[in-house]
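The complex is shown incomplete by one protein chain, all other protein chains being positioned as in the whole.
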Amino acid sequence: MRGWVFTGLKTGIKSTRYPEEEEKRPGVSPGLPIAGGNSLGLVDICPTNALLASNGQVALEYGRCVHCFRCARAAKSAPLDWSSGYEWADLSAKAGETAVEFGQNGFGRSLHVLVVDAGDCGACLSEIAQLNGPYYNMHRLGIFITPTPRFADVLLVVGPVTEHMREPLRKAYAAMPTPKRVVAIGVCALSGGVFVPSFASGSGVADVLPVDVVVPGCPPPPLAVLHGLLVAVGRKPPSRMFVSQRPVEERTPVL
Amino acid sequence: MSLEGALLVLFLAWCSLGALLAVLLSERRNPTALAWTGSLAAVTALCLGGRILLPGSEIQIPLWTLPGLGNLRLSLNPLGALFLCSAATVYLAASVFSAGYLGRYLGHYSLRSFSVLYHGLFASVVLVFVAGDVLSFLLIWEVMAILSFLLVNYEHDKAENTSAAWLMLAMSEAGTLAAAIALLILAKNAGSLDFSLLAAEGARLLPGMRWAVFLLSFFGFGVKAGLVPFSVWLPRAHPVAPANVSAILSGVILNLGIYGIVLVNMKFLPVTLLGPGMLALIVGSITALVGILYATAENDMKTMLAHSSIENMGIIVSGLGAGFVFLASNHPAFAAIAFVAAFYHMLNHSAYKALLFLGAGTVDSRAGTRNMDRLGGLIKAMPWTALSFLVGALAISALPPFNGFVSEWLTLQSLLRSVELHSAAIGSVFAFCGAILALTAGLAITCFVKAFAMSFLGMPRWKEAGRVFEGSRSMTTPMAGLAFLCLFLGITPTYVIPALDKALAPLTGASAVQALVPPFLRSSASAQLPAGFVSEFHDLGAQVGKGYLPGNGLVVLHRGAERNPVVFAMSTSYTFLVLVLLLAIVFLATRLWTTPSHTVVRKPRWDGGIARLLPIMTYSATGFSSPVSVIFDALLHPRRVEDARETVHEHFRTAIKRRPERAHILDWAIFRHLAAAADAIANLCARMHNGRLNAYVAYVLIALVGVLLLS
Partner (left out) sequence: MMRLQDALEQVRRRWPGEMRGEFGSRKDALEYEMESPSAEVPELCGWLFKEAGYNFATLIPEERESGWELRYVFYGDRNQGVLHVLVRQPIDNRTFLSLIGHVHAADWNEREAEDLFGLSFEGHPRLGDFVLHDDHWPEAIAPMQRSVDGRQPLPHQQREGVWQPLLVLDAPGAFAMPIGPIYSGVAESALFLLETTGEDVVRAVPRLFYKYRGIEKIAEGRSVQDALLLAERANGTCAFAHGFAYCRAAEAICGAAVPDRARMLRLLLAELERLRHHAGAIREICESTSLAVATSQASIPEEELLSLSCSFAGHRYLFGLNTIGGLTRDFESAACLDVAAGAADILRRLDKLEEELRYSSSFLDRLEQVGMVSNDDARTFGLVGPIARASGVARDLRRLQPYSGYERMEFAVPCEQEGDGYARLRILFAEARQSLRIIQQAVARLPGGPVCQRNLEMKSGAALGWTEAPRGAAFHWLRVGQDGMVQRCRLASPSLNNWNGFHLAAEGFAFQDFPIIMASFGLSVAENDR
């Protein structure tokens, strides 16, 4: 046992300084495409209709981008640029009055999170699991994962919400004490991602629960998930750059 | 005739009236009549006991004189009165309970005969305590044994009941025989059958004979008390009787065994030998452990309670044993504490075990099963029964502020006093037994958490769950009464201990009250103490509320000199008061400080999001106790496991059947061999019966010659 203690000490501090400082280690985020440019040919390439033509420019609906990289590696026209960065979380369009303003801390210093897998492919869950590891170590921010909704402040949902998981998800939300927040993690939880339209899964969490914070990405890297949690409790400002330009109802069916 | 004599006659009259009414009235009206006459008899007996116990007096009623054998008489002293009071209390509760409970037997079994036996048993129990000589004692003891046999065998058409009852009768008779021999040795020594003469002459017995008398009486009466290894009948017989009889068997009849042991070994024989006390202590603590282990592993509610009775008898006998050792080594004050602990525990056990058996009976009669694997969720249908059962469970688990805590605490504390004995051997035995008793106390909590939780909480696991309803008022009232008694005995040790002391001081020659309360707390003494000393203890809190609270609030054990006391203090009274105060303050504070807009939100239980949580998906009683079974595998290991699997296409299992067959360690280790030996002897004897006349003539001749030679 003594050996383990030394091993631990010898390893030194690996944790990121985020959110105090920006994380600069390479490979923490796959980035996202940057909207703009006039290579409208890309709009047809996008398999999930995340790229839109808007006033002669390429607009982006980040809630649909599944990281297929087709727009970045397109051979036909000028590819889209990719941003690095990971502060992708934003307040959901429906959050409205329940949203916590930045700086208004609704949950004190400690936050308990229930993670519900509503049909994800495993990548989002894996990224959330990384938050427990030494590199991201969300415990230092007072954030803990709890196995039961009874102690949970935040419901973290991944996956498009399959038919079979809809009821369990509802039950978990109902079992949480108030005040509570719902954070939808990943494109599937935002729009269903590549899995819609389908008989077996819905198009995101918003159809089932009132979502407060959305984190795009396929999967969103650990720091984006962390940003989402901090946004949910008002400890970080939301990134206003990813708000969907169009109301939900007008979305064209995918594929 | 004295008032006490009149009360005794009145009591017997009530019992006779009860028996008479039972015959005269219709079956349907019998339960009510039984409740009335039984309660009146019990109240009369309580009055009688109280009249003797409280002033500490004694009555003697001479009956007649047998030439050469001395006087036959009835006598009642404070010790007997103590037992009488506890018996009468249990009877009072059981009688009232019968009014509602006995209805379930209407039309199936004769309620008339039940009532006659019930009153007969009550009368015989009281007379056992009143018997003043060997002959009437043994006679009434026999009557009591046979009546309890008949009551156990009340549902006589069930093979299980009959065999349990016969086992009980056989073992009880063997025990009585041993006890009778012990009493006869004493009677021969004294040259009289009179108890008072027995006591006077006891000191003349040689140590060898004393050992013989001790062993015979300890194990003879020990059979009735369910001491290891003679406890095998108890978990079979107690559960099969009707619940009110079970309550009486556990709350009254077991105490008779203790009464017998105390009568012979404290009253008739002066305690001078260390050995018997040590033996009693060891047997007692082992009994306690074995009892609670089997209780924890048991799933039948009443069988579990019966095993737990064995455990409690073990604790009582441990206390007695410790007392014997202290007495033999000239520490009468410690002995007094140990005896107070033992008898306090006996009173407590009568109260809560009767309560729990009545609770189990209510559950059984309403739910139709006693199997805790199948029960569950009863608290919704029967809240009052559940509440009373909970109090009983807390009390038997020795949790304050209930009564079990006081007596178990005192027992353990008195075992700790062994450091005063300055003997490493005795000290280590005491330490060992103390550790066993502490383990027992821990297991008792497991056992009764399981009993309450599996029966009353969670989801119901049997089909007719929807049809369960609360027991009638005549059933819940006595349970509530006993629950209050448990609380009362728990928070007023300062009143109970002096009462016990009155009964015990004549036997030990020292007062536990004197020993328990340090001199500086007695009002007369504190005036003489230096002011600095008093103020020091005032700061320590020893005198909190002195003068404001009624009575001595504090139960204190102390050791050391009068001027330099080391204090181990415990006060259930204060604990209770503080608890109530705290709860009240918290309640008021939350009421005052929270705004009424904060509504309580009830949410469905969290089941992991499963579509439907079925009762079979919740913990069962077997599952709850299985860690204990795993740890004590050597003792509780099933002797044989039937393990059968059925599969389709080799890999699809359609049935896995597991039937572990548990045999009690005593059955398995001792009585299996005894039974085999008895069988062998019987077979040997059977060979003599060859049916030839001349052979029998020869037997007669041989027997005659043998008798002639002997005389």
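Assorted remarks:
For reference, chains read A and B in written order, and residue numbers begin at 1 within each chain.
We take it that a contact is a pair of C-beta atoms (placed from the backbone, for glycine too) under 8 Å apart; a residue touches a chain by one contact, two chains touch by 3 or more.
Note that the coordinates shown come from a computational prediction; the quantities given were computed from them, not determined experimentally.
Shown as candidates are B:E58, B:E173, B:E420 or B:D607; the residue that touches the absent chain is B:D607.
Contact with the chain not shown here comes from a single listed residue; of A:L42, A:C124, A:V213 or A:L229, that residue is A:C124. Across A:A35, A:L52, A:V154 or A:A172, the single residue that touches the chain missing here is A:A172.
Although one chain is not drawn, the whole complex shows that of B:L206, B:V600 or B:A655 it is B:A655 that touches it. Chain B residues in contact with the hidden partner, per the touch definition given at the top, are 299, 373, 607-614, 616-627, 629-630, 648-660. Residues of chain A that touch the chain left out of view are 1, 3-5, 7-8, 11, 14, 25-31, 47, 66-70, 72-73, 75, 114-130, 132-136, 145-147, 149, 159-160, 162-165, 167-168, 172, 193-195, 197-201, 218-219, 221, 255.
One rule holds in what follows: only the chains that are shown with their structure count from here on.
Within the complex formed with chain B, the chain A residues making contact are 148-150, 167-169, 171-172, 174-175, 177-178. Chain B contributes residues 601, 603-604, 606-611 to its touches with chain A in the complex.
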